[in-house]
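Every protein chain of the complex appears in place save one, which is left out.
The block that comes next holds subunit A.
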Amino acid sequence: MSCEVSLPEAKKVAIFGGTHGNEMSGVTLVNLWLKNRAEIRRSGVEVQPFITNPRAVEKCTRYIDIDLNRAFTPENLSKREAEDHPYEIKRALEINRIFGPKGSSDAYDVIFDLHNTTSNMGCTLILESSQDHLNLQMVHYIKQAVAPMTCSVLVNEHPFLQYSTSRSVAKHPIGLEVGPQPQGVLRSNIFQSMRLILRHALDFIELFNGGMEFPPCTVDVYQVTERVDYPRDTNGNITAMVHPNLQDCDWEPLNPGDPMFLTFDGRTVEYKGGNTVYPTFINEAAYYEKQQAFVITKRGTLIARQIKVSKM
């Protein structure tokens, strides 16, 4: 049995910025490339930069009515575009029409969705499947290319915690999350890191389309297992902050008994799970309203099969 995966060319590639209108690195990069595409030009690939939520970008806010990056559900995508909907649902339908339809053979091959986080996650590539060998080879290539800068790989296949992202319209969706950066702020180091990752990502696609074979490899990943909320009172108000020992410690081990939260009146709340876990998205500003203080992951290793382009 051949272990090689033969895949069609990744000809249609999109780069999404402004899915959250106040995450500035992606907004800035996409606007830059809409004006001048030289940096993103690669032979054999059409690269389309695109601002997904222009009204939110204009107001420098995360969203207008609802979170666009949760809007691409089957229910929403089956609605009729002409009817009156919240702004982001209308946008999701438009985006699905231009870059999808999601799940069809006409959909874009690859979409990179650019995000920032207030969490100390460094550079993180987010995958929605552990079986997407093109994506696994791509993240492996990127990690090697940017070393010694580290790039973590987060896989969210959790049945309840996975969400319907704007990039999920594509056959091969990839999220780029770079932090820490406050919302509404553009930091030079974060901006340059995101630009560098995309440069290598596009190089990979050009090489793949050109016929290069990528041998089997392993990718160390973090797999989402659980979401942890802040302690709250009966009115739903938070009663504690992320503990100083946990703050900024994304990807570091959290052991049973380690401090997790510090209440406003000075009490420590400890992690009571049975195993060592690896938290991330620690203290992301946008997640207070989504009942999430951080996300718990477990470490794993995925195997990427050999891939080669099959030109039809």
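Operating definition for what follows: a residue touches a chain if its C-beta (ideal position, glycine included) is under 8 Å from a C-beta of that chain, and two chains touch if they have at least 3 such contacts; residues count from 1.
Assume contacts and distances are computed from a predicted model.
Think of the chain that is not pictured: of "N-acyl-aromatic-L-amino acid amidohydrolase", "Pyruvate dehydrogenase E1 component subunit alpha", "Phosphatidate cytidylyltransferase" or "Bromodomain associated domain-containing protein", UniProt labels it "N-acyl-aromatic-L-amino acid amidohydrolase".
Among A:98, A:149 or A:285, the one in contact with the hidden chain is A:285.
Checked against the full complex, the one of A:184, A:215, A:253 or A:300 touching the unshown chain is A:184.
Of the listed residues A:73, A:130, A:225 or A:247, the one in contact with the hidden chain in the full complex is A:247. Contacts to the hidden chain, counted on subunit A, fall at residues 28, 31-32, 60-61, 118, 180-189, 191, 237-238, 241-244, 247, 262, 264-265, 283, 285-286, 288-289.
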